[in-house]
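Rest of the complex left out; these chains stay put.
Think of it as A, B, C and D in the order they're written, each chain with its own count starting at 1.
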Amino acid sequence: MFYHIKELQYNAKPSQPDPVYAKKLQEILGGQYGEMSVMMQYLFQGWNCRAENKYKDMILDIATEEIAHVEMIATMIAQLLDGAPAHAQEQAAADPAIEAVLGGMNPQHAIVNGLGAQPNDSVGYPWTARYTVASGNLLADFRANLNAESQGRLQVCRLYEMTTDPGVRDMLSFLIARDTMHQNQWMAAIEELEQTQGAVVPSSFNPEYEKQEVSYSFYNFSKGTESQQGRWASGPTLDGKGSFEYIEDPKSMGQVPDLKPGPPYMHGTPPEDIRAGQNPPS
Amino acid sequence: MFYHIKELQYNAKPSQPDPVYAKKLQEILGGQYGEMSVMMQYLFQGWNCRAENKYKDMILDIATEEIAHVEMIATMIAQLLDGAPAHAQEQAAADPAIEAVLGGMNPQHAIVNGLGAQPNDSVGYPWTARYTVASGNLLADFRANLNAESQGRLQVCRLYEMTTDPGVRDMLSFLIARDTMHQNQWMAAIEELEQTQGAVVPSSFNPEYEKQEVSYSFYNFSKGTESQQGRWASGPTLDGKGSFEYIEDPKSMGQVPDLKPGPPYMHGTPPEDIRAGQNPPS
Amino acid sequence: MFYHIKELQYNAKPSQPDPVYAKKLQEILGGQYGEMSVMMQYLFQGWNCRAENKYKDMILDIATEEIAHVEMIATMIAQLLDGAPAHAQEQAAADPAIEAVLGGMNPQHAIVNGLGAQPNDSVGYPWTARYTVASGNLLADFRANLNAESQGRLQVCRLYEMTTDPGVRDMLSFLIARDTMHQNQWMAAIEELEQTQGAVVPSSFNPEYEKQEVSYSFYNFSKGTESQQGRWASGPTLDGKGSFEYIEDPKSMGQVPDLKPGPPYMHGTPPEDIRAGQNPPS
Amino acid sequence: MFYHIKELQYNAKPSQPDPVYAKKLQEILGGQYGEMSVMMQYLFQGWNCRAENKYKDMILDIATEEIAHVEMIATMIAQLLDGAPAHAQEQAAADPAIEAVLGGMNPQHAIVNGLGAQPNDSVGYPWTARYTVASGNLLADFRANLNAESQGRLQVCRLYEMTTDPGVRDMLSFLIARDTMHQNQWMAAIEELEQTQGAVVPSSFNPEYEKQEVSYSFYNFSKGTESQQGRWASGPTLDGKGSFEYIEDPKSMGQVPDLKPGPPYMHGTPPEDIRAGQNPPS
């Protein structure tokens, strides 16, 4: 169960309205790696958690913080939209600066949301639950989380560069710091799990049942061997169980596929020798 | 540019048709972490790569392999659909076994695809480009790739458990092994980049511009402190630059939000004192 | 069955082209609350109607009118796109005004639709059938319809404010008037149904089977009690069967969730005591 | 900002696993009118609220409760999936009852989520932000909310009928009661706003600018006049400002549309007289 308090986790106070920037800021609210994604992802990972309680508790702590991040950004966007020139009188003035603002705004911010934030990304595409990851395997999911916090911090840093508004930058500096923490947090949790389970997900699958002769081979599927220069092409593998092998010219190990003609009631392309006839339905 | 050879990378030969299993196998073809996702993700990462050529080459090598994986699974699905009982005569027989098969099949496999594979997941949801990640920051993206190979191998292992068909298991044992390699490959590439750049993405953002006092604090946003027991709550942080701090009762640092009323031409809820009037359009 | 006549229901004649406004106008054509939504919603409600014929007939009358509204707006958009400057020669002139037009246009209006309307909203997101509501319960659905006409009229009024073109305004003034009628129409139909069925949907569910002690309680899930000042916090409930009660500090009534570990063949995170082992597939 | 407590708002304890029912229950978690929809809808309405504080507080109180409802249902689904027979050994037994369970399950519950809930509906379609409504006009939005609670309660009642598990029915009886409250709550808030603003949304648009001669006319767009029998076809209108009028045979009031040929650089279908020629790009 959840409680709300009226104060924001951190200040969200722009120095002045900027409806074009409001559109861009939607990316970290409702985009693939926006705050809505980590909020929903952590909530579902926490609620589905079948491991020790310390994991469930930790995941739900960060999930609850992320709701507050969505709240901060939504509040910021609403204020950036204050006084947006969504009005014909002002258009009539034909001021090129206003024109540029109008061209760069998300029209739905005015028409649909009445100068409010929306749960969409910076091109207006709605947030979708297919962004979330909750597999029941914590090591796999913590890697998803580390990726999400990496993509997320990268996007916030880029948005920081795109504004000079000190109030906006202040809020972003807070989000950037929290993403530093959250990257560290997931790295710590990953390290802990890898030490007990091993590095390859899932650790519980019997290796005898995998085709081990190709488990550590790098296949060079292109002309040229520049890909041989990296850590991934030689030396011990990261799971500590083998050595990388570089296969310069990988060969097929499979059959030439040859599908059977479909049954007549499928009405696919008939084989050549019966094309003249008809298959009556029965 | 690309070339095709007619042989599959590895065998895809089921022992017998199984249209219900064909539906499930769609998950690793066109699902969020199916082979189409890694294929498209690696292709775009490779084509957009602005780093040294060894990375571009490596990424496109694995991308090219993934196209072959999509090919193998599609071929497998088409064969699992051979002789699917999509016909009223057979239904008429009212055999409960056939009925169960029909109820468990994806109806589009017959109606739309004529007993062929489709670029969708196991509930028929179409693959979407929002599954792909190509940020221009390789460390961020390699974490996305490690996650994708972790989720992918987990799903293939689960599918392995759901069949006893030796031909299907043979193909899956190959895919499982390749995912072992690909997890190792991305771990190796991540290690290489972290050693030169540092662990927090992006490494190039000036830390003075982040709010450093909250960069290493774990916030306990719930009653109870089970979340204090993990590696993430104390000790040095994983980026080697700080120490985790556990905040048992985090406080708000922000304002109570208070949005201004919108302009009259937005026709939002009017403030109480002017509700009787009308705003004429101008 | 349907017939078409070539005249529009009302005039759709812009005074001059305005490709930027054409983009905005897409919202009330193919947006969440555009005319396509009410058209499809009413058609499906009518076709699925299992109540008296007067309802089916009424719903299909308004559905048929909505097809004509889609037609009017599509026709308007095509004319607003007349002569759109989608051409390099004109770009080359580097006229900032033309540049602003181009930046504010939907590029698909030229590239994909050849200066025609598209079944999408103002950010180019396609109309989706998930916008429609047809539940088989008319009181529930008429509330959906009243909402749709309220959101719709609100958006048309906002678009009216965003143009000074008298031809566009003329068409919008007609749509606004029809939405006035349609809000009244659904309010009338709701009143009629509420009088015979009661106000809570569905009326046919036995109240003994609901947990009646919480049926009229307002839960204050935040610090502070500003939410106590409204009609919803005290006095008789609107269904005439109880009194609102304000619970200032609501308490949990449920368990602390504790999920069982998953079976080994799910390959979730293994419990700590068996992490060293392996689960062979069987 | 938000806090979490570990207890659920109300019990979510099934008497026994039922993976087929788990699939159905997803509808009220991640469907168009599931708890995720009202949770996100109320959060965004609250965060965007520009009206008096009592509204913002009230909306966020109910939003915060809805997060707890999502939590309860997710927890219930995970338990309904306990011991789901997602394993070949059990399939091999070829027990028709198990076969029926497997055919009726959502395959992603096992393959993707490892026996956990997912943020999708009962056919596996992901929750999308296009389900949310936050227009900046509270009367419009409260109508959306009343609709959402009506559709929601209807679906929960139907799901109640589809199970006999007393633990599941206990949780649903709680949700049904809360939906009774929430319908009453929005009806109360609507009544309050209608009394000060009037019934037609938006109330602030100048009626002189709408085409008032068609503001109260019912158009009979079909053969036969069964639609004349309802409250919507005669008598005073619900906004108290006019009288319904029934137009038995509505006539067109608009032009026959006649679009101009497109410019040559659009490469549309050329007019007949110039089809022989070519338009060189310039």
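Here is the rule we use: contacts are C-beta pairs under 8 Å (C-beta built on N, C-alpha and C of every residue); 3 or more make two chains touch, one makes a residue touch a chain.
Computed from a predicted structure; not experimentally measured.
Q: Quick check on the homomer: 4 copies visible, but what's the full number in the structure file?
A: 6
In this text, only the chains that are shown with their structure count from here on.
Q: Do chain B and chain D face each other with the same patch, meaning over half of the contact numbers show up on both, or with different patches?
A: Different residues, largely: of all residue numbers at this interface, under half are found in both copies.
Q: Where the centres are mean C-alpha positions, what is the separation of chain B from chain D, in Å?
A: The computed centroid separation for chain B versus chain D comes out at 27 Å.
Q: What's the distance between the Cα centroids of chain A and chain D, rounded to whole Å?
A: Using C-alpha averages as centres, the distance is 25 Å.
Q: For chain C, jot down the residues that touch at least 2 other chains.
A: Chain C, residues with two or more chain partners: 32, 125, 154, 157-158, 160-161, 221-222, 224, 252, 254, 257, 259-260, 262, 265-268, 281.
Q: Sort out for me which residues of chain C touch chain D in the complex.
A: Residue positions touching the partner: 5-13, 32, 53-58, 60-62, 64-65, 72, 75, 78-79, 82-83, 86-87, 89, 110, 114-115, 125, 128, 130-131, 133, 135, 137, 139-140, 143-144, 146-147, 150-151, 153-154, 157, 160, 169, 173-174, 176-178, 180-181, 183-189, 191-192, 199-202, 205, 209-222, 224-227, 229-232, 237-239, 242, 244, 252-257, 259-260, 262-263, 265-268, 282.
Q: In the complex of these two chains, what residues of chain D are touching chain A?
A: 1-9, 30, 36, 40, 43-44, 47-48, 50, 57, 60-61, 63-64, 67-68, 70-71, 74-75, 78, 112-120, 126-130, 132, 134-137
Q: Which of the residues in chain D come into contact with chain B in the complex?
A: 1-6, 47-53, 55, 86-89, 91-92, 96, 99-100, 102-104, 106-108, 110-112, 114, 123-126, 135-139, 193, 196-197, 202-209
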